[in-house]
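Here the complex is missing one protein chain, while the rest keep their positions.
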Amino acid sequence: MDLAGILSLERSSLIKKWQEAVLDTYPADSRQFLKKERDKFSNPVGSILENELMSLFDAFLAGPDRDKMIVCLENILRLRAVQDFSPSQAVSFVFRLKSIVRERLHAKGLEIDTNGIEEDLRIFEKNIDELVLLAFDIYCRCRQKIYELRVHEVQNQVGRLLKRANLVCEIPDTEPDV
Amino acid sequence: MNFILSIVVSSLAVVILVLIPWIGVGALDLRVIFGILVPYAAMATFFVGIVVRVVDWARSPVPFRIPTTAGQQWSFPWIKSNPIDNPKGNTGVIVRMIFEVLLFRSLFRNTRLEYRRTAEGMPKVDYEWEKWLWLAALVFHYSFFVIFLRHFRFFMEPVPGFVALLESLDGFMQMGVLPLNGLGLPGVYLTDMLLMMAVTYLFLRRIYISQTRYISLPADYFPLFLILGLGLTGILMRYFIRVDITAVKQLAVGLFKFSPTVPEGIGVIFFIHLFLISVLIAYFPFSKLMHFAGVFLSPTRNLSNNSRFKRHINPWNYPVKVHTYEEYEEDFREAMIEAGIPVEKESE
Partner (left out) sequence: MAKVTTPKPKETANIDHSPPLMKGWMNTPAEIRPGIYCYGAKPKNLEAVGMPFPKEWNPEDENWKLPENWKEIIEEGFKDRLDRFRSFKLFMDICVRCGACADKCHFFIGSGDPKNMPVLRAELIRSVYRKKFTKGGKLLGQFAGARELTEDVLKEWWYYLYQCTECRRCSLFCPYGIDTAEITIIGRELTNLLGLNTDWIAGPAANCFRTGNHLGIQPHAYKDMLDFFVDEIEGLTGIRVDYSLNRKGAEILFVTPSGDVFADPGTYTAMGYLMLFHYLQSQGLDITWSTYASEGGNFGYFTSHEMAKRLNAKMYAEAKRLGVKFIMGGECGHMWRVLNQYMDTFNGPADFLEEPVSPITGTKFENAKSTKMIHLVEFTADLIKHNKLKLDPSRNDHLKVTFHDSCNTSRGMGFLEEPRYVIRNVCNNFYEMPPNTIREQTFCCGSGSGLNAGEDMELRMRGGLPRANAVKYVHEKHGVNMLANICAIDRAALPTLMQYWVPGVEVTGVHEMVANALVFEGETKRTTDLRGNPLAGMEEEEDV
């Protein structure tokens, strides 16, 4: 069986491991709430992480499906960008998939050479590296968004006043040709 | 302070509290101290302590009317208001307090709908642990209360009718069929089991849920262990290490009639039980257990939401420095006049 076959066979246990690894990056004393609270409105963090990691895993195996991965990563990183994580901490969960897969292969007693999955694994891990880079881009976009929002708010708070006080002179919007 | 240390410290404290009467009565035979003095001292501490605490709370005024409104306010006749969760008068407050005190309504609020789906995408309905907290709290408090009432069998002669009734209701599950020590077990009281189960649950919950584990203090474990010890000694006495009930009753009635005697022949286990309850009630006024009195005084629950139609007085209300209109106009008069805004005083 090739690596893709193994991964899809082991899908749910790998996803579960990955989800747990991500939730384990939260403080020990609130982790349980994030894992156990079943109401998605009472526990948005837990439910977003859980659902999006699942979709991300599927999108990663399906191709990988870059567009879908971006959506999932955005949902996850938008969250982690406003929580107490350094940039590296925020995206490190992607790397974790490498060791989770290796651990799983190991646990199943598979050896790379005899099963001919070495090459598959190499490509798989290269793809994860790319996923990390993608995640980092998206993380930076989220942070940038935060700063944009800050600037935007400041402008909005006084913008009307500045206009009224004739302190700003904007080029009027051009009328569209009729 | 971590939770392990908290548990160790508080369980150690309870162990010591068990050892004190064990040694005191068992080895040193200080029956008068443990049978009479300690219970009296404890009761005195209990009553005086509670009065002092409540008076102390009551001495601080309630400057503002701050009920937590949990439903629609009273407004137009055509808008249905929620007279209990957002009371407009005393009747509503009384009903709200009854719900709160007798049924733990706020804890019950925790129940909620479930939306989540399983990994396969199937909708799934699950129950909530919070419901268990409400249930355990309710079972715990009511069992304790019933057990307390049942004990009047020991304090009063003749046994009041309601106690007998309670006993027969409580003991309706006559499970005592196993012949141990060649004797039939007496009827098992439901509340004994429920209390022990609830206390155990409340303890396990505290260490199982990471949030409560994080916030728990020794002061949270100690009363649980104490009550656990109290229940265990009581159960031991009733079912396994029998004591001379007649003698115990003689002691208890004596205590209540203020003519205390310590009859011979009461086992040490009884003194341990008595000592633990003495510690519990003496500890009561100094602990979080005072919540039983505090809930009645809680301003977010015992006030009606009427501050828009009935003025609430703050006894320490004092005048403050404000920025008067005159000062304001002084600052901006020119600009106001220029903008055509009416002013009190035209400028010179």
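Some observations on this one:
Think of it as A and B in the order they're written, each chain with its own count starting at 1.
As a convention for this text, a residue touches a chain if its C-beta (ideal position, glycine included) is under 8 Å from a C-beta of that chain, and two chains touch if they have at least 3 such contacts.
None of these values were measured; they are calculated from a predicted model.
Check A:Ala4, A:Ala62, A:Val82 or A:Leu133 against the missing chain and you find that the one touching it is A:Val82. Among B:Phe47, B:Phe64 or B:Phe162, only B:Phe64 touches the chain left out of the display.
Within the complete assembly, residues 1-5, 9, 53, 56-66, 68-76, 78-82, 85-86, 88, 100, 104, 106-107, 109-110, 112-113, 115, 130, 133, 137, 209, 211-212, 214-220, 286-288, 290-291, 294-295, 297-301, 305, 307-314, 316-317, 320-325, 328-329, 331-332, 335-336, 338-343 of chain B touch the chain that is not shown.
Residues touching the missing chain, restricted to chain A, are 21, 24-31, 33-34, 37, 39-45, 48, 78-79, 81-85, 88-89, 92-93, 95-96, 98-99, 102-103, 105-106, 110-113, 118, 145-147, 149-150, 152-154, 156-161, 164-165, 176, 178 (touch as defined at the top).
Here is the rule we go by: only the chains that are shown with their structure count from here on.
Inter-chain centre distance (chain A to chain B, centres taken as mean C-alpha positions): 45 Å. Interface residues of chain B facing chain A in the complex, by the touch rule stated above, are 112-116, 119, 126, 128-129, 209-211, 213-214. By the touch rule above, chain A contacts chain B in their complex via residues 12, 15-16, 28-33, 36, 38-42, 47, 54.
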